[in-house]
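For this depiction, one protein chain was excluded, whereas all remaining protein chains were kept in their positions.
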Amino acid sequence: MGEHSNDRKQPSRDGSLDSRRVVLDVQDLRVHYATPRGDVIAVNGINFQVYEGETVGLVGESGCGKTTTAMAILRLVQPPGRIIGGRVMVEDTDLVSLSEKQLRQLRWVKLALIPQGAMNSLNPVMRIKDQIGDAITTHEGRLPADALKQRILDLLNQVGLPARVYGMYPHELSGGMKQRVCVAMAIALNPPLIIADEPTSALDVVVQRVVAQTLLDVKQRLGVSMILIGHDMGLQAQLVDRIIVMYAGNIVEIAPVREAFKNPLHPYTQLLIASIPSIKERKPLKVTEGLTHDLRNPPPGCVFQFRCPHAREICRALKPQLREYGSGHLTACHIYENAGEYERSAPIVTTATPSAALYAADLFKEVDPHGRAAS
Amino acid sequence: MSGMTRGYVVRRFLMWVLTVWLGATLIFAIPRLAPGDPIAAMVLRMSAQGQIIENSAELIQAWRERFGLDGPWYVQYVNWLRNCMTLDFGYSLTQFPARVWEMIWRALPWTIALLTFAVIITFILGNLIGALLGWRKTPPLLRSLLPLTLTFSSIPPFIFGLLLLFIFAYTLDLFPNQGAYDSRNLQPGLTVEFLASALHHAILPAMAIVLTSMGGWALGMRGMMITTDGEDYMILAQAKGLRTPRLFLRYAVRNALLPQLTALALSLGLIVGGSVLIETYFVYPGVGYLLYYSITNGDYTLMQGIVFILILTTATAVLIIDLLYPLIDPRITFQKR
Partner (left out) sequence: MNSPKKRLHALGSAIVGFSLLLAATANVAQAAPPQQSVPREQTLILDIDGGKVITPDLWNPLVPGSRRDHGFHQSMIEPLFILNYMTGKINPWLGESFTPNAKQDVWTLKLNKNAKWNDGKPVTADDVVFTIGELCLKVKELNCHGAMNEWVKGVKKIDAQTVEFTLKNPNPRFQLDYFSVKIWGGINIMPKHIWEGKDPLTFKNYEKGKSPVFSGPYKLVSFNPDGTEFIYDRDDNWWAAKSGFKPLPAPKRLIWTWAGPPENRVALMADKKLDSLMDITKGAFDTLKAKNPNVIAWYKDLPYAVLDPCSRTFELNTTLEPWNDPEIRWALNYAIDRDQIVQIAYEGTTSKSRIPYPMYPPIQRLDKLLESKGMFEKYPIWEHNPKKTMEILEKKGWKKGSDGYYAKGGKQLSMVITTHEAFIEKQRIADVLVEQFQAVGINASHKKEAGQLWGDNFAFGKFEARMGWQMCGSVSEPWATLNTLNAKWIVPVGERANGNQWRWKNEQFSKIVDQIGVLPLGDKRIDDLFVQAMDIYFKELPVIPITQAKKLIPFDTTYWTNWPSDDNKYAPSWTWWQSFYDILVAIKPAKKS
C-alpha cells in the first residue's frame, strides 16, 4: 500500500500524462466508524490525487465509502466516525493535522462542498442572501452592504438563478434551484477545489440535467478542480476526467473516464458498468449478486473475493495492490498481476453483458464536451 | 407574513372561539358531575365551627337560590356563558360577598409578574443549557459541569424552596422569607422603594421556579439540538467554515428552538397551577394558591372563574403564537395548500 502516494503523475481524460499542479493529495486516508461490536472500516487507507482543473469521479455502490471519503477530506466525518490516519494535503497543508481554528479559516476558501440532498442542506430559517453572505463575510470580513449584495446577485446569475432568489427562504425554492444555490455558494470564494457529493441524487431527470449543466458551466468557466461523487454513471461519463472506483472502503480502480467505460479492468468495475440500466433511466447502482464481507472484520486477501466470479486462491490470501496497467489506468486485481503484464486483448475477464462498451460509447455522445445537454 | 390570508386569520379566530367555548362548557359541566354538593359543603363548614346546624336543608336551599343553582341546567348554562363573556363570575361560593373577579384581580398581577419573568428566564436558561449540552463543540469541562445545574430539577420544588429559604433568608439573611413586598412599611404604587422591594421579594421564588423547572426545557432542547446537529444544513454550514457562535446560534439553536416555542405557549396554562407550592412556601400572592384554595374548599364559582381565565389566556397565547409563527419559522404559511 501507499506505493503510489508519491506518484503525482497521472493521466488526464484522454489518458496522456501531464504535469499539472496537484490540488489535492489524499494519502493513506483511513476512516473508522465505532459500533458496539467493533470498528467498521469505512475507508481503508486510500491514495489519490486531484489535479488543477481536473474533475475526478468517485463511484461505487452505497456504503462503499465514497461519501465518507469526501467528508474525511473536508474533515466533516460525523461521529461515531473518525479519521484514524492518513493525510489530506491541500496545497502543502495537511488538513487532518490542522487545529480547528486553522481548519476553519481554510474551509470554503480552499475547499468547498456541494452537498448531497440539497433539500435539507440549506438552513430553513435563513434567507438565501444570508446563507451565501455569511460564507463570504466569515472569510473576507464585513463588506459594504451593496457590494455584498451585488456579489451574491452575480453568483446567483452565474448558476442561472433569477435575482428574486436573493431574498427568498429555502422552502420557497424548488429542489433544482436549491441545488444551484448550493453551487453558487460553493463558488462564492473561488476555491481551487469543490467536492460535489451526489449533487443530483434527489432530483428528477430533467432537473438533474440542468444541475449537471450548471456544474459543467461552472467548471469550465472557473477552471476549478472538482471531485464528483456519485453512483450515476451517466453523469460521471459526462462530467469527469478520471474515475476512481471504490469498493468496501478500498480503491479498486483508477482510470481515465473513457478507459473506464470502454475497458474496465477490475471485475467490480465491469459489474458496475454492466449494470447501468439505460441511458435515459438513471438509477442508483444496484449490484445485487453476492455478499459483501463484514466491514468490521475484513477477510485476508481481496475485498471483492466473495462476489468476484474469477476469485482464485491467491485472492483469498493476499490483498492485491493498485498497479498501473496502462497509461494512467490502475487497478487492484490479482488477475492482471498474475498475467504478468497488462494485455488489452486478453479475454481473461468477460464483462457481464457484452454490450457494456456500447453503453459507454452511447454515454459519451449524450453530452457534448462543450456544454450543451443533448435532448 | 405575506402568506397570511384573511381566511386563515378568520378560521384561526373561530378556532379560538370554539376552544374557549368548549372550555367554558367543560368548566360548567364538570363540577355538576362531580360528587358532593358545594352548597352543602359550605354549610357543613359553618357547622364545623362547633355548632350543630339543625335546619341545614333550609340553609342549603337559601344559598342554592342565591347562587342561582336551583334553576334548570340550561338557564344556569346560559347565565354561565354570559358571565364568561363579561368576565363577571359573580360571588365566591365560600367567600361571599367577595366577587370572584375581585379576588382574581387581587392575585393576578403578582402571578403574571412573577411567572412571566421566571418563565422567560427559565426558558432562556433551560434552552441555553440544553443547547450547550446537545452541542458537540461545547468544551468538555462545561459539558460535565452543566448537568449539575439540572440536578435541581430532580429536587421537588417545595424542598428546593425550603432550601433556598434556609440558605438565603434564614442563614444569610440576604432575602426576605415571605411576602411580595414589605407590607409592614410600604404601600403598592409606582415608587422606587416599592418596586425595589417587590423585586427583592421576587428573587427567591423566581429562583425556585427557574432552577427546578429549567431541566425540562434543557432536556427537550438537548434532544432537539442533537437532532438538528445531524441535519444536512449543519454539515454544510460547518464546511463553510463559519465561526462557532454563528453556527451555534443562527444554525443550530435557531432551528432547535422552534418546537420549544410552541411548547412554551402550551405550557402557560400549566404554569399557574404549578406555582401553588412556590406561592405557599414563599407566601407569595398569586392565582395558584387561589385555585388550590377553590378546589380544596369546593368554591366552584371561584374555581370556574380562575380556570376560565386560564383557558382564555392559554388559548389566546396559542392564537398569538400561531399568528406570529411565520415570523419565527418562515416555512409556515397560512395559505391553503
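Order of writing sets the labels: A and B. Residues in every chain begin at 1.
Rule of thumb we're sticking to: a residue touches a chain if its C-beta (ideal position, glycine included) is under 8 Å from a C-beta of that chain, and two chains touch if they have at least 3 such contacts.
Just so it is clear, the structure is predicted and the values come from calculations on it, not from any experiment.
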| item | value |
| --- | --- |
| Shown chains touched by the chain that is not drawn here | B |
| Touch with the omitted chain, as defined above, among B:F160, B:Y289 or B:Y325 | B:Y289 |
| Of B:L150, B:A180 or B:M303, the one touching the omitted chain in the full complex | B:A180 |
| Candidate in contact with the missing chain, chosen from B:P38, B:G241 or B:P330 | B:P38 |
| In subunit B, positions touching the absent partner | 35-38, 40-47, 49-59, 62-63, 66, 92-98, 102-103, 105-107, 109-110, 112-113, 116-117, 120, 158, 162, 165-166, 170, 177-181, 183-190, 194-195, 198, 280-285, 289-290, 293, 296, 298 |
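Quick note on the criterion: only the chains that are shown with their structure count from here on.
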| item | value |
| --- | --- |
| Complex contacts: residues of subunit B adjacent to subunit A | 136, 230-233, 235-243, 246, 250-251, 254-255, 258, 328-331 |
| Subunit A residues touching subunit B - in the complex, by the definition given at the top | 71, 74, 76, 78-79, 103-109, 111-113, 115-117, 119-126, 134-135, 138-139, 169, 171, 182, 185 |
